[in-house]
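Only one protein chain is missing; all other protein chains are in place.
What follows is subunit A.
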Amino acid sequence: MPIDRLADMEEKLRILEDLNMIYIRQIALSLKDSDIQKKIDYEIRMREGACKLLAACSQRDQALEASKSLLTCNARIMAYMSELQRMKEAQVMQRVARRSSDAGPMDDRSPCKGKVAISDLRIPLMWKDTEYFKNKGELHRCAVFCLLQLGGEIFDTDMVMVDRTLTDICFDNTIVFNEASPGFELRVELYSCCSEEDYSAGSTPRKLASKLSSSLGRSAGKKMRAALEPGACSPTSNGGGATILLPVPSVPGPKYHLLAHTTLNLSHVQDSFRTHDLTITGNEECSYWLPLYGGVCCRLAAQPHCMTQQMMSGCLRVKLGGEPQGWTNVYGVLKGTNLFCYHQKEDMEANVEPVLTIGINKETRIRAAEKDPHSKAQNICITNQYGGEEVTHTLAADSREDTQRWMEAFWQQFYDMSQWRQCCDDLMKIELPSPRKPAIVTPKQGSLYHEMVIDTSDDIGTVTDILARRIEEFELRAQLGSPPHWMSLFDEDSPRSPHKHQHLPPHSPSPRLHSRQPRSPRCHRTPGLLSSNASLTSDSDSPTSVSPCFRQAWSPDTSSPSSRFRPRTLSLDAKLSTLRGRGYGGFRCNCQPPTANSVSPRPTQTALSCSSSTSSSSSSEGSNSQESDLGFSRPSGARRSLRNLRAKLDPRNWLQSQV
């Protein structure tokens, strides 16, 4: 039974809608204005398309976009229809006025129209710090966009996904309204829609929903209930369910709700950024709620046509210099706050500098002078204040009609300037949105708090890799080099010269490190060691272990013909440590002098000698491991990034960045 009623209701709604369409078409026809009708038809088609898309699409993002288009189409249709009604009313009023006898000359001057542009919309959010810094739990995300309406034009911004990692909602679009009057009202509305898991709102019957909500848990259930209830938290949802004139077909899918709105007008126009207050509708209980700070920051600029277009142009004669009879013929162009006088019309088109520029602004006074006995028409005197003094220019037109037209143009200019007020002080720049629309969707806007991310090449793993490679190098050099002088302490019998050559067989103890990068580029650099490359690389495959390594070394050592190794009376441990020391310690004597980067006397020597050559231990060696300014040959990219990291982390530096 209830299903029948539902279908019945839908049927009724459809009939109403058709009737509305007929009504609209009739009005449009009677006004003989096919322009608006075409627009309405277009929007209705778009709306149908959006509904179909919404019903058909499965992806959440698509559904959100389609819902946004639906809302925009509805808003536009409403706007056009109200426009139609206004025009109809005006027509009726005119007819009435014409019939009545006292239709005096309507001398209202109407101000010129202008372009109004709003850009760089930014709405700060105010998350509770507890909510912000906790990272567990699912992210409460909302899809938001702005709807901007001025006169009959409605535009929407792109959709932005907002969650608690964002500190502001930023809309990058620049929206330009072309025909705005100075008394314009720009309505900015922020719509948001909760973007949690797919609830397929509308399909789950109420009873089931309440059952589910009790079993899902309070917050999840609350969200679900809110999603099922269209417009639970605001009177207008889906763009205009307020009037019966346009019943909205209920479509499944995500629904946007009005979260905040504000109205801007001429007094808010400024060439720079300003913050305006937002009126917030909805409360914390709603699913689409976002903690707004309460303001919106944007740049609202206006270019009245009197500033950008030529309002009047024609031939004039101007008195230049001191001669009483010195009339010069010029071509005058009234544009913006100036009257430009060119030698001839072609000069203006060729962008040649004008001969004379007379300022026409709020301070200017223009009057028609007494009739010049020599000419037929009146002179026009323009007086300006330059600095402390008054300067008057006298102009004359060719005929009385021309004079009248010029005066009229000046009066209109003054009127426009009084209406557009601060927009006429200086021309505000409006950047038109570039025609190429970048198809790249910017990934989640990084939060300001998370922006100090260390470059991936700077992470600890790479640092230890570099250290490992360095150790390799040292070890290679150690094969060529000789033990440090302190090694002689172990040899009680005879002091050795530090530069005795040490022959080590190819299978020398190699500190096998867990290295991720291939070692061959490293090895090739040191000449004369190509024979040991093979040994190194083969060693790299085997797992790290200390004792077999040295056990291996132990035996060739004893068989080495070197006369240095006299039988020792030291214990095995001491012997092992000497061998280790020999393997690692050689670098100190034979390596290239460090570059400017490396600074301190390296305790790495001692550190390395005892290392069990795993990456974790090498990273734990003192404070130097992080910023390893081992300035030897290694890839310069790594060096630079490490240098940057070091510079960033070193509080003594005063960073400078080039932009």
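Convention: a contact is a pair of C-beta atoms (placed from the backbone, for glycine too) under 8 Å apart; a residue touches a chain by one contact, two chains touch by 3 or more; residues count from 1.
Going forward, contacts and distances are computed from a predicted model.
Visitor: The chain dropped from view, which UniProt name applies: "3-methyl-2-oxobutanoate dehydrogenase (2-methylpropanoyl-transferring)", "SKP1 component POZ domain-containing protein", "Dynein regulatory complex subunit 7" or "Tax1-binding protein 3"?
Guide: Not shown, but named in UniProt as "Tax1-binding protein 3".
Visitor: Using the document's definition of touch, tell me which of A:C297, A:V355 or A:A368 contacts the absent chain.
Guide: Considering all chains, including the one not shown, the answer is A:C297.
Visitor: Spell out, residue by residue, where the missing chain touches subunit A.
Guide: Where subunit A meets the chain not shown: residues 120, 122, 172, 271-273, 297-299, 429, 431, 438, 448, 451-452, 651-659.
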